[in-house]
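What you see is the complex with one protein chain gone and the rest in place.
Here is chain A:
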Amino acid sequence: MKGDSVIITASPEDIEQISKLNNFMFAGATLRIKAYERGSTPPSAGSEEKKAVSQSAQETKEKFRAILATRYDGNLKLLNLSALAQDAGLLEMGFGTFDGKTTSKLFPALMVVADQLFKTWQEKRDAIVSVSLANNGLSDVSGVTALAQTFPDIKNLDLSSNNFKDLKSIASWRWKFRSLETLVLSNNPIETQEPNFNVEIMKWFPRLQNLNYVQVRTPEEVAATLEAVNTPIPISGPDFRDVSQVGENFIRQFVALYDSDRNALLSSFYDAESVHSIAINMSAPRNREHSTPVPGWDAYMKHSRNLVKLTYAGPRLNRRYKGIQAIQQVWSELPATRHPDLATESAKYLIECHPLPGLADPSGQNPGGVDGLIITMHGEFEEQNTSTEKALRSFSRTFVLGPGAPGGSPIRVVSDMLGLRAWAPLAMPSNQANIATQAPPPNVNIEQQQKEAMAGQLMEKTGMTMEFAVLCLEQTGWQLPQAFDAFQQNRDKLPPNAFIAGIAG
């Protein structure tokens, strides 16, 4: 304090909000609030106007605090901001006519003052679990959106008896309040104007259990669905469609040999036509929780062939390594690695495998090309070159495998593209939580389950009904690739009822 001026330090956002109270009339004086840059000279204490002004600011703050105090219920941990228009304290301060404009000025300032009551984030989270904004005549959340910044962790929110007409009016809170368990929207026009609003609202708030006094999810269901809505796009487990375990066997040997004996790996699966390239992604976003320092990329940089950055034709071509010798040279320069064990740490991998027709035939016998596999593999490895620190990296690697040339190994790597980025754990499949909470059904028939899974995949790929998918699989000896081929060959001959309605076409 300097004389009657009060100088507070605030973040730029807060300054913006507090400044909105500038020129408000109260107690017969006009409030003046001004932002000063750090380091600039604050107003001198001698200025008469400033004296009154800043005293007013402090008084306003005190009044807000008093109002907040009367509206806080420590037992319920509830901050009750309902019916602000009828608040005697606010009326006295001059917030007489309550409309959207008043709210959008008053509310953010109120939130700033509320925020300053707490020293730590945790203290705030512990003290205020529930907030009510009922009876405020709100037609959308734009004026009160500061609530989501100030109290993002509240569990219960009462928006009842306002004027919310549709989902759009609250849509800007769609990705906020990630801990919300209870939401009350009763006595709003949305109930009648958008009768299915509850379906959408449940999607918006993954932990929501109670909507308009009705239980919409059990805590168990919340746990199960949490992963599913963790990202806007549900994350699925791997889609591994192998042919005679070729893909699986390759990956097993690749992981083991890349760590222990890269030359043996090269002579087993690579040949003069194999192509390898590496691209480093240095701008991969990471979750705050995983912001461990990223070890330097020096060892990789001179091999990185990121076409977004690399514009010269020379390096673009030079950094495409073709043939065993060229690849061997690169691999000998890359740090030694240790990949997680495929069997015991399978959660650290995500590997997909699909048949891929039309590859060059090394024997030259099939002008139309031969069938191979495309494998995409995502995971992590630890570098072994630094003895003191553990250096983890994440990678995505795409392989194209094809039949080997006569006299060579039966399987050859046609393409091997490695993408590297700073380490972060793999995204977990959304259905993992479901699987974990479901007790295994008694008398599990594994063969039956596999058949059902295959039928499901074929249905998904073809749009056929379960009945026809099973028929098709039975006729091809339960081999998915063959069944899919058979489907493509006979597609036109299938009756309309072979397809799930709406997909055929």
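Just so we're on the same page, a residue touches a chain if its C-beta (ideal position, glycine included) is under 8 Å from a C-beta of that chain, and two chains touch if they have at least 3 such contacts; residues count from 1.
Simple rule for what comes next: contacts and distances are computed from a predicted model.
Trainee: Among "Nuclear transport factor 2", "Proteasome subunit alpha type", "Vacuolar fusion protein MON1" or "Glycerol-3-phosphate dehydrogenase [NAD(+)]", go ahead and choose the protein name stored in UniProt for the chain not displayed.
Mentor: So, among "Nuclear transport factor 2", "Proteasome subunit alpha type", "Vacuolar fusion protein MON1" or "Glycerol-3-phosphate dehydrogenase [NAD(+)]", the name matching the hidden chain's UniProt entry is "Nuclear transport factor 2".
Trainee: Of A:116, A:163, A:457 or A:476, which sits in contact with the chain we cannot see?
Mentor: Among A:116, A:163, A:457 or A:476, only A:457 touches the chain that is not shown.
Trainee: So one chain is hidden, and I want to know which residue out of A:195, A:285 or A:477 touches that hidden chain in the complete assembly.
Mentor: Answer from the full complex: A:285 touches the omitted chain.
Trainee: Which residue, A:59, A:221, A:361 or A:382, contacts the hidden chain when the whole complex is considered?
Mentor: A:361
Trainee: Residues on chain A that touch the omitted chain in the whole complex?
Mentor: Against the left-out chain, chain A lists 171-172, 174-175, 230-239, 241, 275, 277-285, 287, 305-308, 313, 316-317, 320, 350, 352, 354, 356, 358-361, 367-369, 374, 376, 378, 394, 396, 398, 400, 414-415, 417, 419, 421, 424-428, 457, 460-463, 484, 503, 505.
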